[in-house]
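With one protein chain held back, the other chains of the complex are shown just where they sit.
To keep things simple, chains are lettered A, B and C as they appear, and every chain counts its residues starting from 1.
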Amino acid sequence: MIRVQREDFDMGLELAKLTKNNHKVGGLTSFVGLVRDIAAPEKISSMTLEHYPGMTEKQLEHIESIANQRWHLEASLIIHRYGKLDLGDQIVLVACASSHRGEAFEACHFLIDWLKTKAPFWKLEETASGSKWVKAIDADKDAAHRWSLK
Amino acid sequence: MIRVQREDFDMGLELAKLTKNNHKVGGLTSFVGLVRDIAAPEKISSMTLEHYPGMTEKQLEHIESIANQRWHLEASLIIHRYGKLDLGDQIVLVACASSHRGEAFEACHFLIDWLKTKAPFWKLEETASGSKWVKAIDADKDAAHRWSLK
Amino acid sequence: MKLLYFAWIRTNLGVSEESVDVPSEINDVRALLDWLVNRGESYKAVFSDLSLIRVAVNQEYVDLDNAITKGDEIAFFPPVTGG
Partner (left out) sequence: MKLLYFAWIRTNLGVSEESVDVPSEINDVRALLDWLVNRGESYKAVFSDLSLIRVAVNQEYVDLDNAITKGDEIAFFPPVTGG
């Protein structure tokens, strides 16, 4: 399941729903991305996430379906926010439930790595001295790439 | 931080506490282990987790300190329950927060793999036809082992 | 043809979305870009380094030699930075 929304999410609630009444789930791996203070040496005061409505959902659904083909998952979830976010706010939640923890870990890691290079979101950082579009980093490309090489 | 307790835990609350006010945290990876129906073809009705009070805490602290030496973490948490648990109940929570998601994923995966082979807990499954001590599985040993080989 | 721009491409152009009628010989993304840079200095500046640009046609990633037709939705944006 994927969701693109402006509102915050309740991680505990979302994860509980994901595994509820499915007694084949032995492990649930999840990842939450938070707004961190990356604009060093300046402090960022907030951040705005722009996205491409329509394409975002398509990409997330596509990524999720690849993960479900590649690993045996009982459930998966991606929630990605857009709009204005403050320091420490939740940006994204990725969760994978499986009978076996290895599959849950790999699929979850894959989803966030791919999402970082494929889902059409762009971060605009606001600092005391103005706004700045965040640059894509090569490390993200490398992280996504290793999943194709396996 | 580690905790060994009989009571259930509120995952959302625990994770929120873990990263609260630390704006260096960019990613939080967590794993929850749940009681699943492994006693096929029989259904398990419940499970009892025995542990070795004292040694359990020592082992969990030791494992956590190794993870913190090996990866750059902003925070880490292990909560492990003992006592009687029902199908679908939460058994264990492992969470690692870091500036970078790669570190958070690896450390979290490491912690649960090592915990599975080192923390003195034993599962007793209760099914319609009686109780049975769960056997350790080689896959867990292999999973833990790969962290020493790197 | 509907064109969409995101992130710094949008802010630099000052346009988020526009409908354009292009000559019929403009039949792939590269040709569309060549046509676009002649529309003004801001287009020329934005599309001067194509290594910084990603393109989607009808919400799917495509290469510069991807065919395009009249009814398409074509989006230009920088490498993504979500997650």
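Everything that follows uses one rule, which is that a residue touches a chain if its C-beta (ideal position, glycine included) is under 8 Å from a C-beta of that chain, and two chains touch if they have at least 3 such contacts.
Owing to the predicted nature of the structure, the values given are computational and were not obtained by experimental measurement.
One chain is not depicted; across the entire complex it touches B.
Screening B:15, B:28, B:44 or B:91 for touch with the missing chain picks out B:91. The chain that is not drawn here is touched, among residues B:36, B:80 or B:109, by B:80.
Residue positions on chain B in contact with the hidden chain: 33, 49-52, 54-55, 58, 80, 91-92, 112, 115-124, 133-136, 140, in rising order.
The rule is short, and it goes like this: only the chains that are shown with their structure count from here on.
Chain contact topology: the protein chains form an open path, each linked only to its neighbours in the line.
The mean-CA centres of chain A and chain B are about 23 angstrom from one another, to the nearest whole unit. With centres defined as mean CA coordinates, chain C is found 49 Å away from chain B.
Residue positions of chain A touching 2 or more other chains, listed in rising order: 33, 112.
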